[in-house]
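With one protein chain held back, the other chains of the complex are shown just where they sit.
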Amino acid sequence: MKNSPSIDEQIEIFRKMHVVRQLEEKLGALHKEGKTRGPIHRCDGQEAIGVAATAMLDDTDYVMSTHRGHAHYIGKGLDVYPVVAEIFGRTTGSCAGRAGHMLVADASKGMIGGNAIVGASIPAATGAALSNQVLGRDAVSMCIFGDGAAQTGICHEAMNMAALWKLPIVFVLEHNQFGLTVDTDMQSPIDDLSIRAAGYGMPSEIVDGNDPVAVYRAVGAMVERARRGEGPGMVEAKTYRLEGFSTSDMGGYQKDEDIAAWKARDPLKVAFDQLKAEIGEDKLKTIEAEAVAEVEAAFDKALSDPFPEFELFNASAAYSEVV
Amino acid sequence: MKNSPSIDEQIEIFRKMHVVRQLEEKLGALHKEGKTRGPIHRCDGQEAIGVAATAMLDDTDYVMSTHRGHAHYIGKGLDVYPVVAEIFGRTTGSCAGRAGHMLVADASKGMIGGNAIVGASIPAATGAALSNQVLGRDAVSMCIFGDGAAQTGICHEAMNMAALWKLPIVFVLEHNQFGLTVDTDMQSPIDDLSIRAAGYGMPSEIVDGNDPVAVYRAVGAMVERARRGEGPGMVEAKTYRLEGFSTSDMGGYQKDEDIAAWKARDPLKVAFDQLKAEIGEDKLKTIEAEAVAEVEAAFDKALSDPFPEFELFNASAAYSEVV
Amino acid sequence: MALMRYAEALNAALREEMTRDPSVFLFGEDIGRYGGVFKVTRGLQEEFGFNRVRDTPISEQAMTAMAVTAAMTGTRPVLEIMYADFMPLTLDALVNQASIYEYIWNGQVKMPFVLRTQGGGGAGAAAQHSKSLDSMVAHIPGIKVVAPSTPADAKGLLKSAIRDDQPVVFLEHKLLYNMRGEVPEGDDVLVPLGAASVTREGTDVSIFATSRMVHESLKAADALAERGISAEVVDLRSLKPLDLNAIKKSIAKTNNAVVVNEGWNFCGYAAEISATIMDFCFDDLDAPVARVTMPDMPIPYSEPLEMAVLPNAEKIVAASLQTLA
Partner (left out) sequence: MALMRYAEALNAALREEMTRDPSVFLFGEDIGRYGGVFKVTRGLQEEFGFNRVRDTPISEQAMTAMAVTAAMTGTRPVLEIMYADFMPLTLDALVNQASIYEYIWNGQVKMPFVLRTQGGGGAGAAAQHSKSLDSMVAHIPGIKVVAPSTPADAKGLLKSAIRDDQPVVFLEHKLLYNMRGEVPEGDDVLVPLGAASVTREGTDVSIFATSRMVHESLKAADALAERGISAEVVDLRSLKPLDLNAIKKSIAKTNNAVVVNEGWNFCGYAAEISATIMDFCFDDLDAPVARVTMPDMPIPYSEPLEMAVLPNAEKIVAASLQTLA
């Protein structure tokens, strides 16, 4: 089927999804021990989207992420070690500890940022698509954002301009059923947010966000279209946030039956089932174990790395001479 | 037909449309003589919308307008004299000369403002609808805005909240084919902006904006619905801006054939034709002449009124004691 | 008197004012069922219903614009903006809408709304969730700005803000929500807007501080006392309108001034206090006013970096000593 991932790609997606899940679980455990700093936004249950949606991109393609970006970072090719080191504020972090987990970037991989202003990733990705178009590059840009972000004004402005100028961009909406703690029906009067794409004359598709192959196919088709210069498209991936909003979430509002129902369709299981016939359960379990080991090693290493030393940032200086 | 204007209402709409047209023509003439101050935004050709859309409202209903608000002011029941006096910065103006033509308000009539930040009238009207709902008043709120304003982020945010909370508000989009000087197809990739209402689960209707009866019917139906507590609706009224963007517009971009085609459907003519069988041409010409005379008198009076004297506005004070 | 946390004091103020005046209503993100991310609105949706305590979508720009017109049409909205870092999204509604109408419409409308938000660093929330943009709001004419540093002031100032007929931006601090303090009881115990409070008397140097920096200043005053220096700590509380008399009085006594604010230095709130002192107290000054502020750079995430940029007692002591040198 056109736009389907190859088996190798599927295996890599499977592997990365396990890296992400393990990252999230370790962070959860360390938070309980009081060893993390600041709010951390886990994406357990949503791994298929971030990893599969970015799987067909090159390093020259741009991705903009949100406050909940771990799957996007790993999907876009960042190693887990500098991501962990960044989350723990070490000099060895992707941004030398200056950014923190919500704002990780690795420009060499085209990952130009987590963004913790909700909605801000949408014009951000659109601006990168604009610069691709102005310079005539054939790279595309991808924006991954949440159902909460879809209600922001910049979402509308950016999608309108993207469609108006046929910018090479794909909008991937991670519909995880919640804003911060509010259910989706407290945020907008419609269920399927992608119907708004019609208001920009933009194609859209709804997919099962817990199925990495489905995500890959839908997003891949839009990426191809955008790369051919036919303009933007939107994919709405339905999923569920299995953990709290962040490590500071006091919980209590997610329904047990919902959690159970979605856990039964855990994307890790879906990915496993999609591959087991082809490559065998043992092989998959080995891949999983290797992913877990990689993350363990990253934490061990990062947690013994040094903290940065403070230096004034002169580029921000208020006076043109040194004071 | 349900929601049709009565003959008396139609006559009043006809009269007010002439007041507005005469106001615009006088302003244009005085601008040529160098006697106006600041940019003035005429609405020649668009009178049917502002006047007919507001005709079924009470003084307790709220209307928010734009930089191009003359038809809305007169439609909502402001006398032309304080409006003219405001435009010429006199003490006798609706706002004592402090506001200028873009920001006229008369709270006693429910006209709570022209607004020259494009898009800002949309959440503004929504906020008034919110306060109606919170207090349980049965008044409605109306937002009149342009095709340019429809592209702003706040438009999206406000419509989403209005629909989510079923606020008593009607959105009236005056689609006059232009933003400032750009054609509508430089602003958005779709022609009928009201298809976006579907993205909020909100009913919408497209009407001929040069036909006051059609505007009245479509808007009236939405007003009734909103008043019954069934939530917001949107009316997109198609029209054409016959004059430049403002008195500082250097023109040159509006096509002669477009202007001619729309002039042939001048809303004043349409209104005249709709009424002549019923009440006779002579009567209509008398009404027109009276409207013209009223405006002439308003200009004569306003232009000889005094300018205000400056006083510091203490409510803005930076220090809690008098300095 | 009752011992309360700062967040509880705010909650009590909201509950009392909502009970007293049916035109007061709240809206903001996650303020209902969840009670707000800092728990200030806990229990209020249960008590007053969704009509008066509304969870909103993520739409700060429109929400603020809606507060403006809701205020001018008969209600007293109290809007929660989750982080002060999001204040830029509210500024069109404040600068181009809220601040102008009472004057330009020649008194036809009043504008009684409160915008509550919280700012400040120290929690590892990084560059987009740690700022104090005080001067941006204090620059806007006709907008009042208050920043309580104690539970008692939190309650008393919020009640006054809700009753005020002008827009009030109410700046809370994320590190103060858990602070406990005595709060006077009684529905009508207000703290007036526009009045500073002398938190500690002294004779050698006046430290003018805002929000959490009041507590750093008090620590600094202790440290200065150990060196035999008597520092007066003035909690400005009302950033605008500013209590000029309190400033004049303190400087007349000490002849030296240090200003402490957690915002950036350049064009920051401390600059205004320094300039105000220049305007009104120049002849009383023995030394230039010192500013203790955030350096002009983004707020870094990593703990040692964040701690290095935050103003603190140590920096206040150093500035005071230099002023007195």
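A few notes on this one:
So that you can tell them apart, the chains are marked A, B and C in the order they are listed, and the count of residues begins at 1 in each.
By definition in this document, contacts are C-beta pairs under 8 Å (C-beta built on N, C-alpha and C of every residue); 3 or more make two chains touch, one makes a residue touch a chain.
Keep in mind that this is a model prediction, so the values were computed, not measured.
Contacts of the undisplayed chain with the visible chains, over the whole complex, involve A, B, C. Annotation: of B:L30, B:L135, B:L180 or B:I259, B:L180 touches the absent chain (contact as defined above). For the chain left out of this panel, the touching residue among C:I31, C:L115 or C:A138 is C:A138.
When the full complex is taken into account, the listed residue touching the unshown chain is B:G89, out of B:G89, B:G199 or B:P267.
Although one chain is not displayed, its contacts with subunit A can still be listed: residues 62, 64, 95-96, 98-99, 103, 105-108, 112-113, 115, 117, 120, 122-128, 130-135, 137, 153-154, 157-158, 160-161, 164-165, 313, 315-321, 323. In the full complex, subunit C touches the hidden chain at residues 61, 85-86, 88-89, 91-92, 94-96, 99-100, 103-104, 126-128, 131, 133, 135-136, 138-142, 240, 263-264, 266-272, 274-279, 282, 285, 287-289, 291, 296-298, 300-301. Counting over the whole complex, subunit B has residues 37-39, 89-90, 93, 97-100, 102-103, 115-119, 148-149, 151-153, 179-182, 186-188, 248, 253, 307-310, 312-313, 316-318 touching the chain that is not drawn.
Please note the rule applied: only the chains that are shown with their structure count from here on.
Centroid distances from subunit C, each centroid being the mean of CA atoms, peak for B. Of all chains displayed, C has the C-alpha centre closest to the centre of the whole protein C-alpha set.
Centre-to-centre spacing of subunit A and subunit B amounts to 45 Å, using the average Cα coordinate of each chain.
In subunit C, the residues that reach two or more other chains under the touch definition are 57, 59, 61-62. Each of residues 151-153, 186-188 in subunit A touches at least two other chains.
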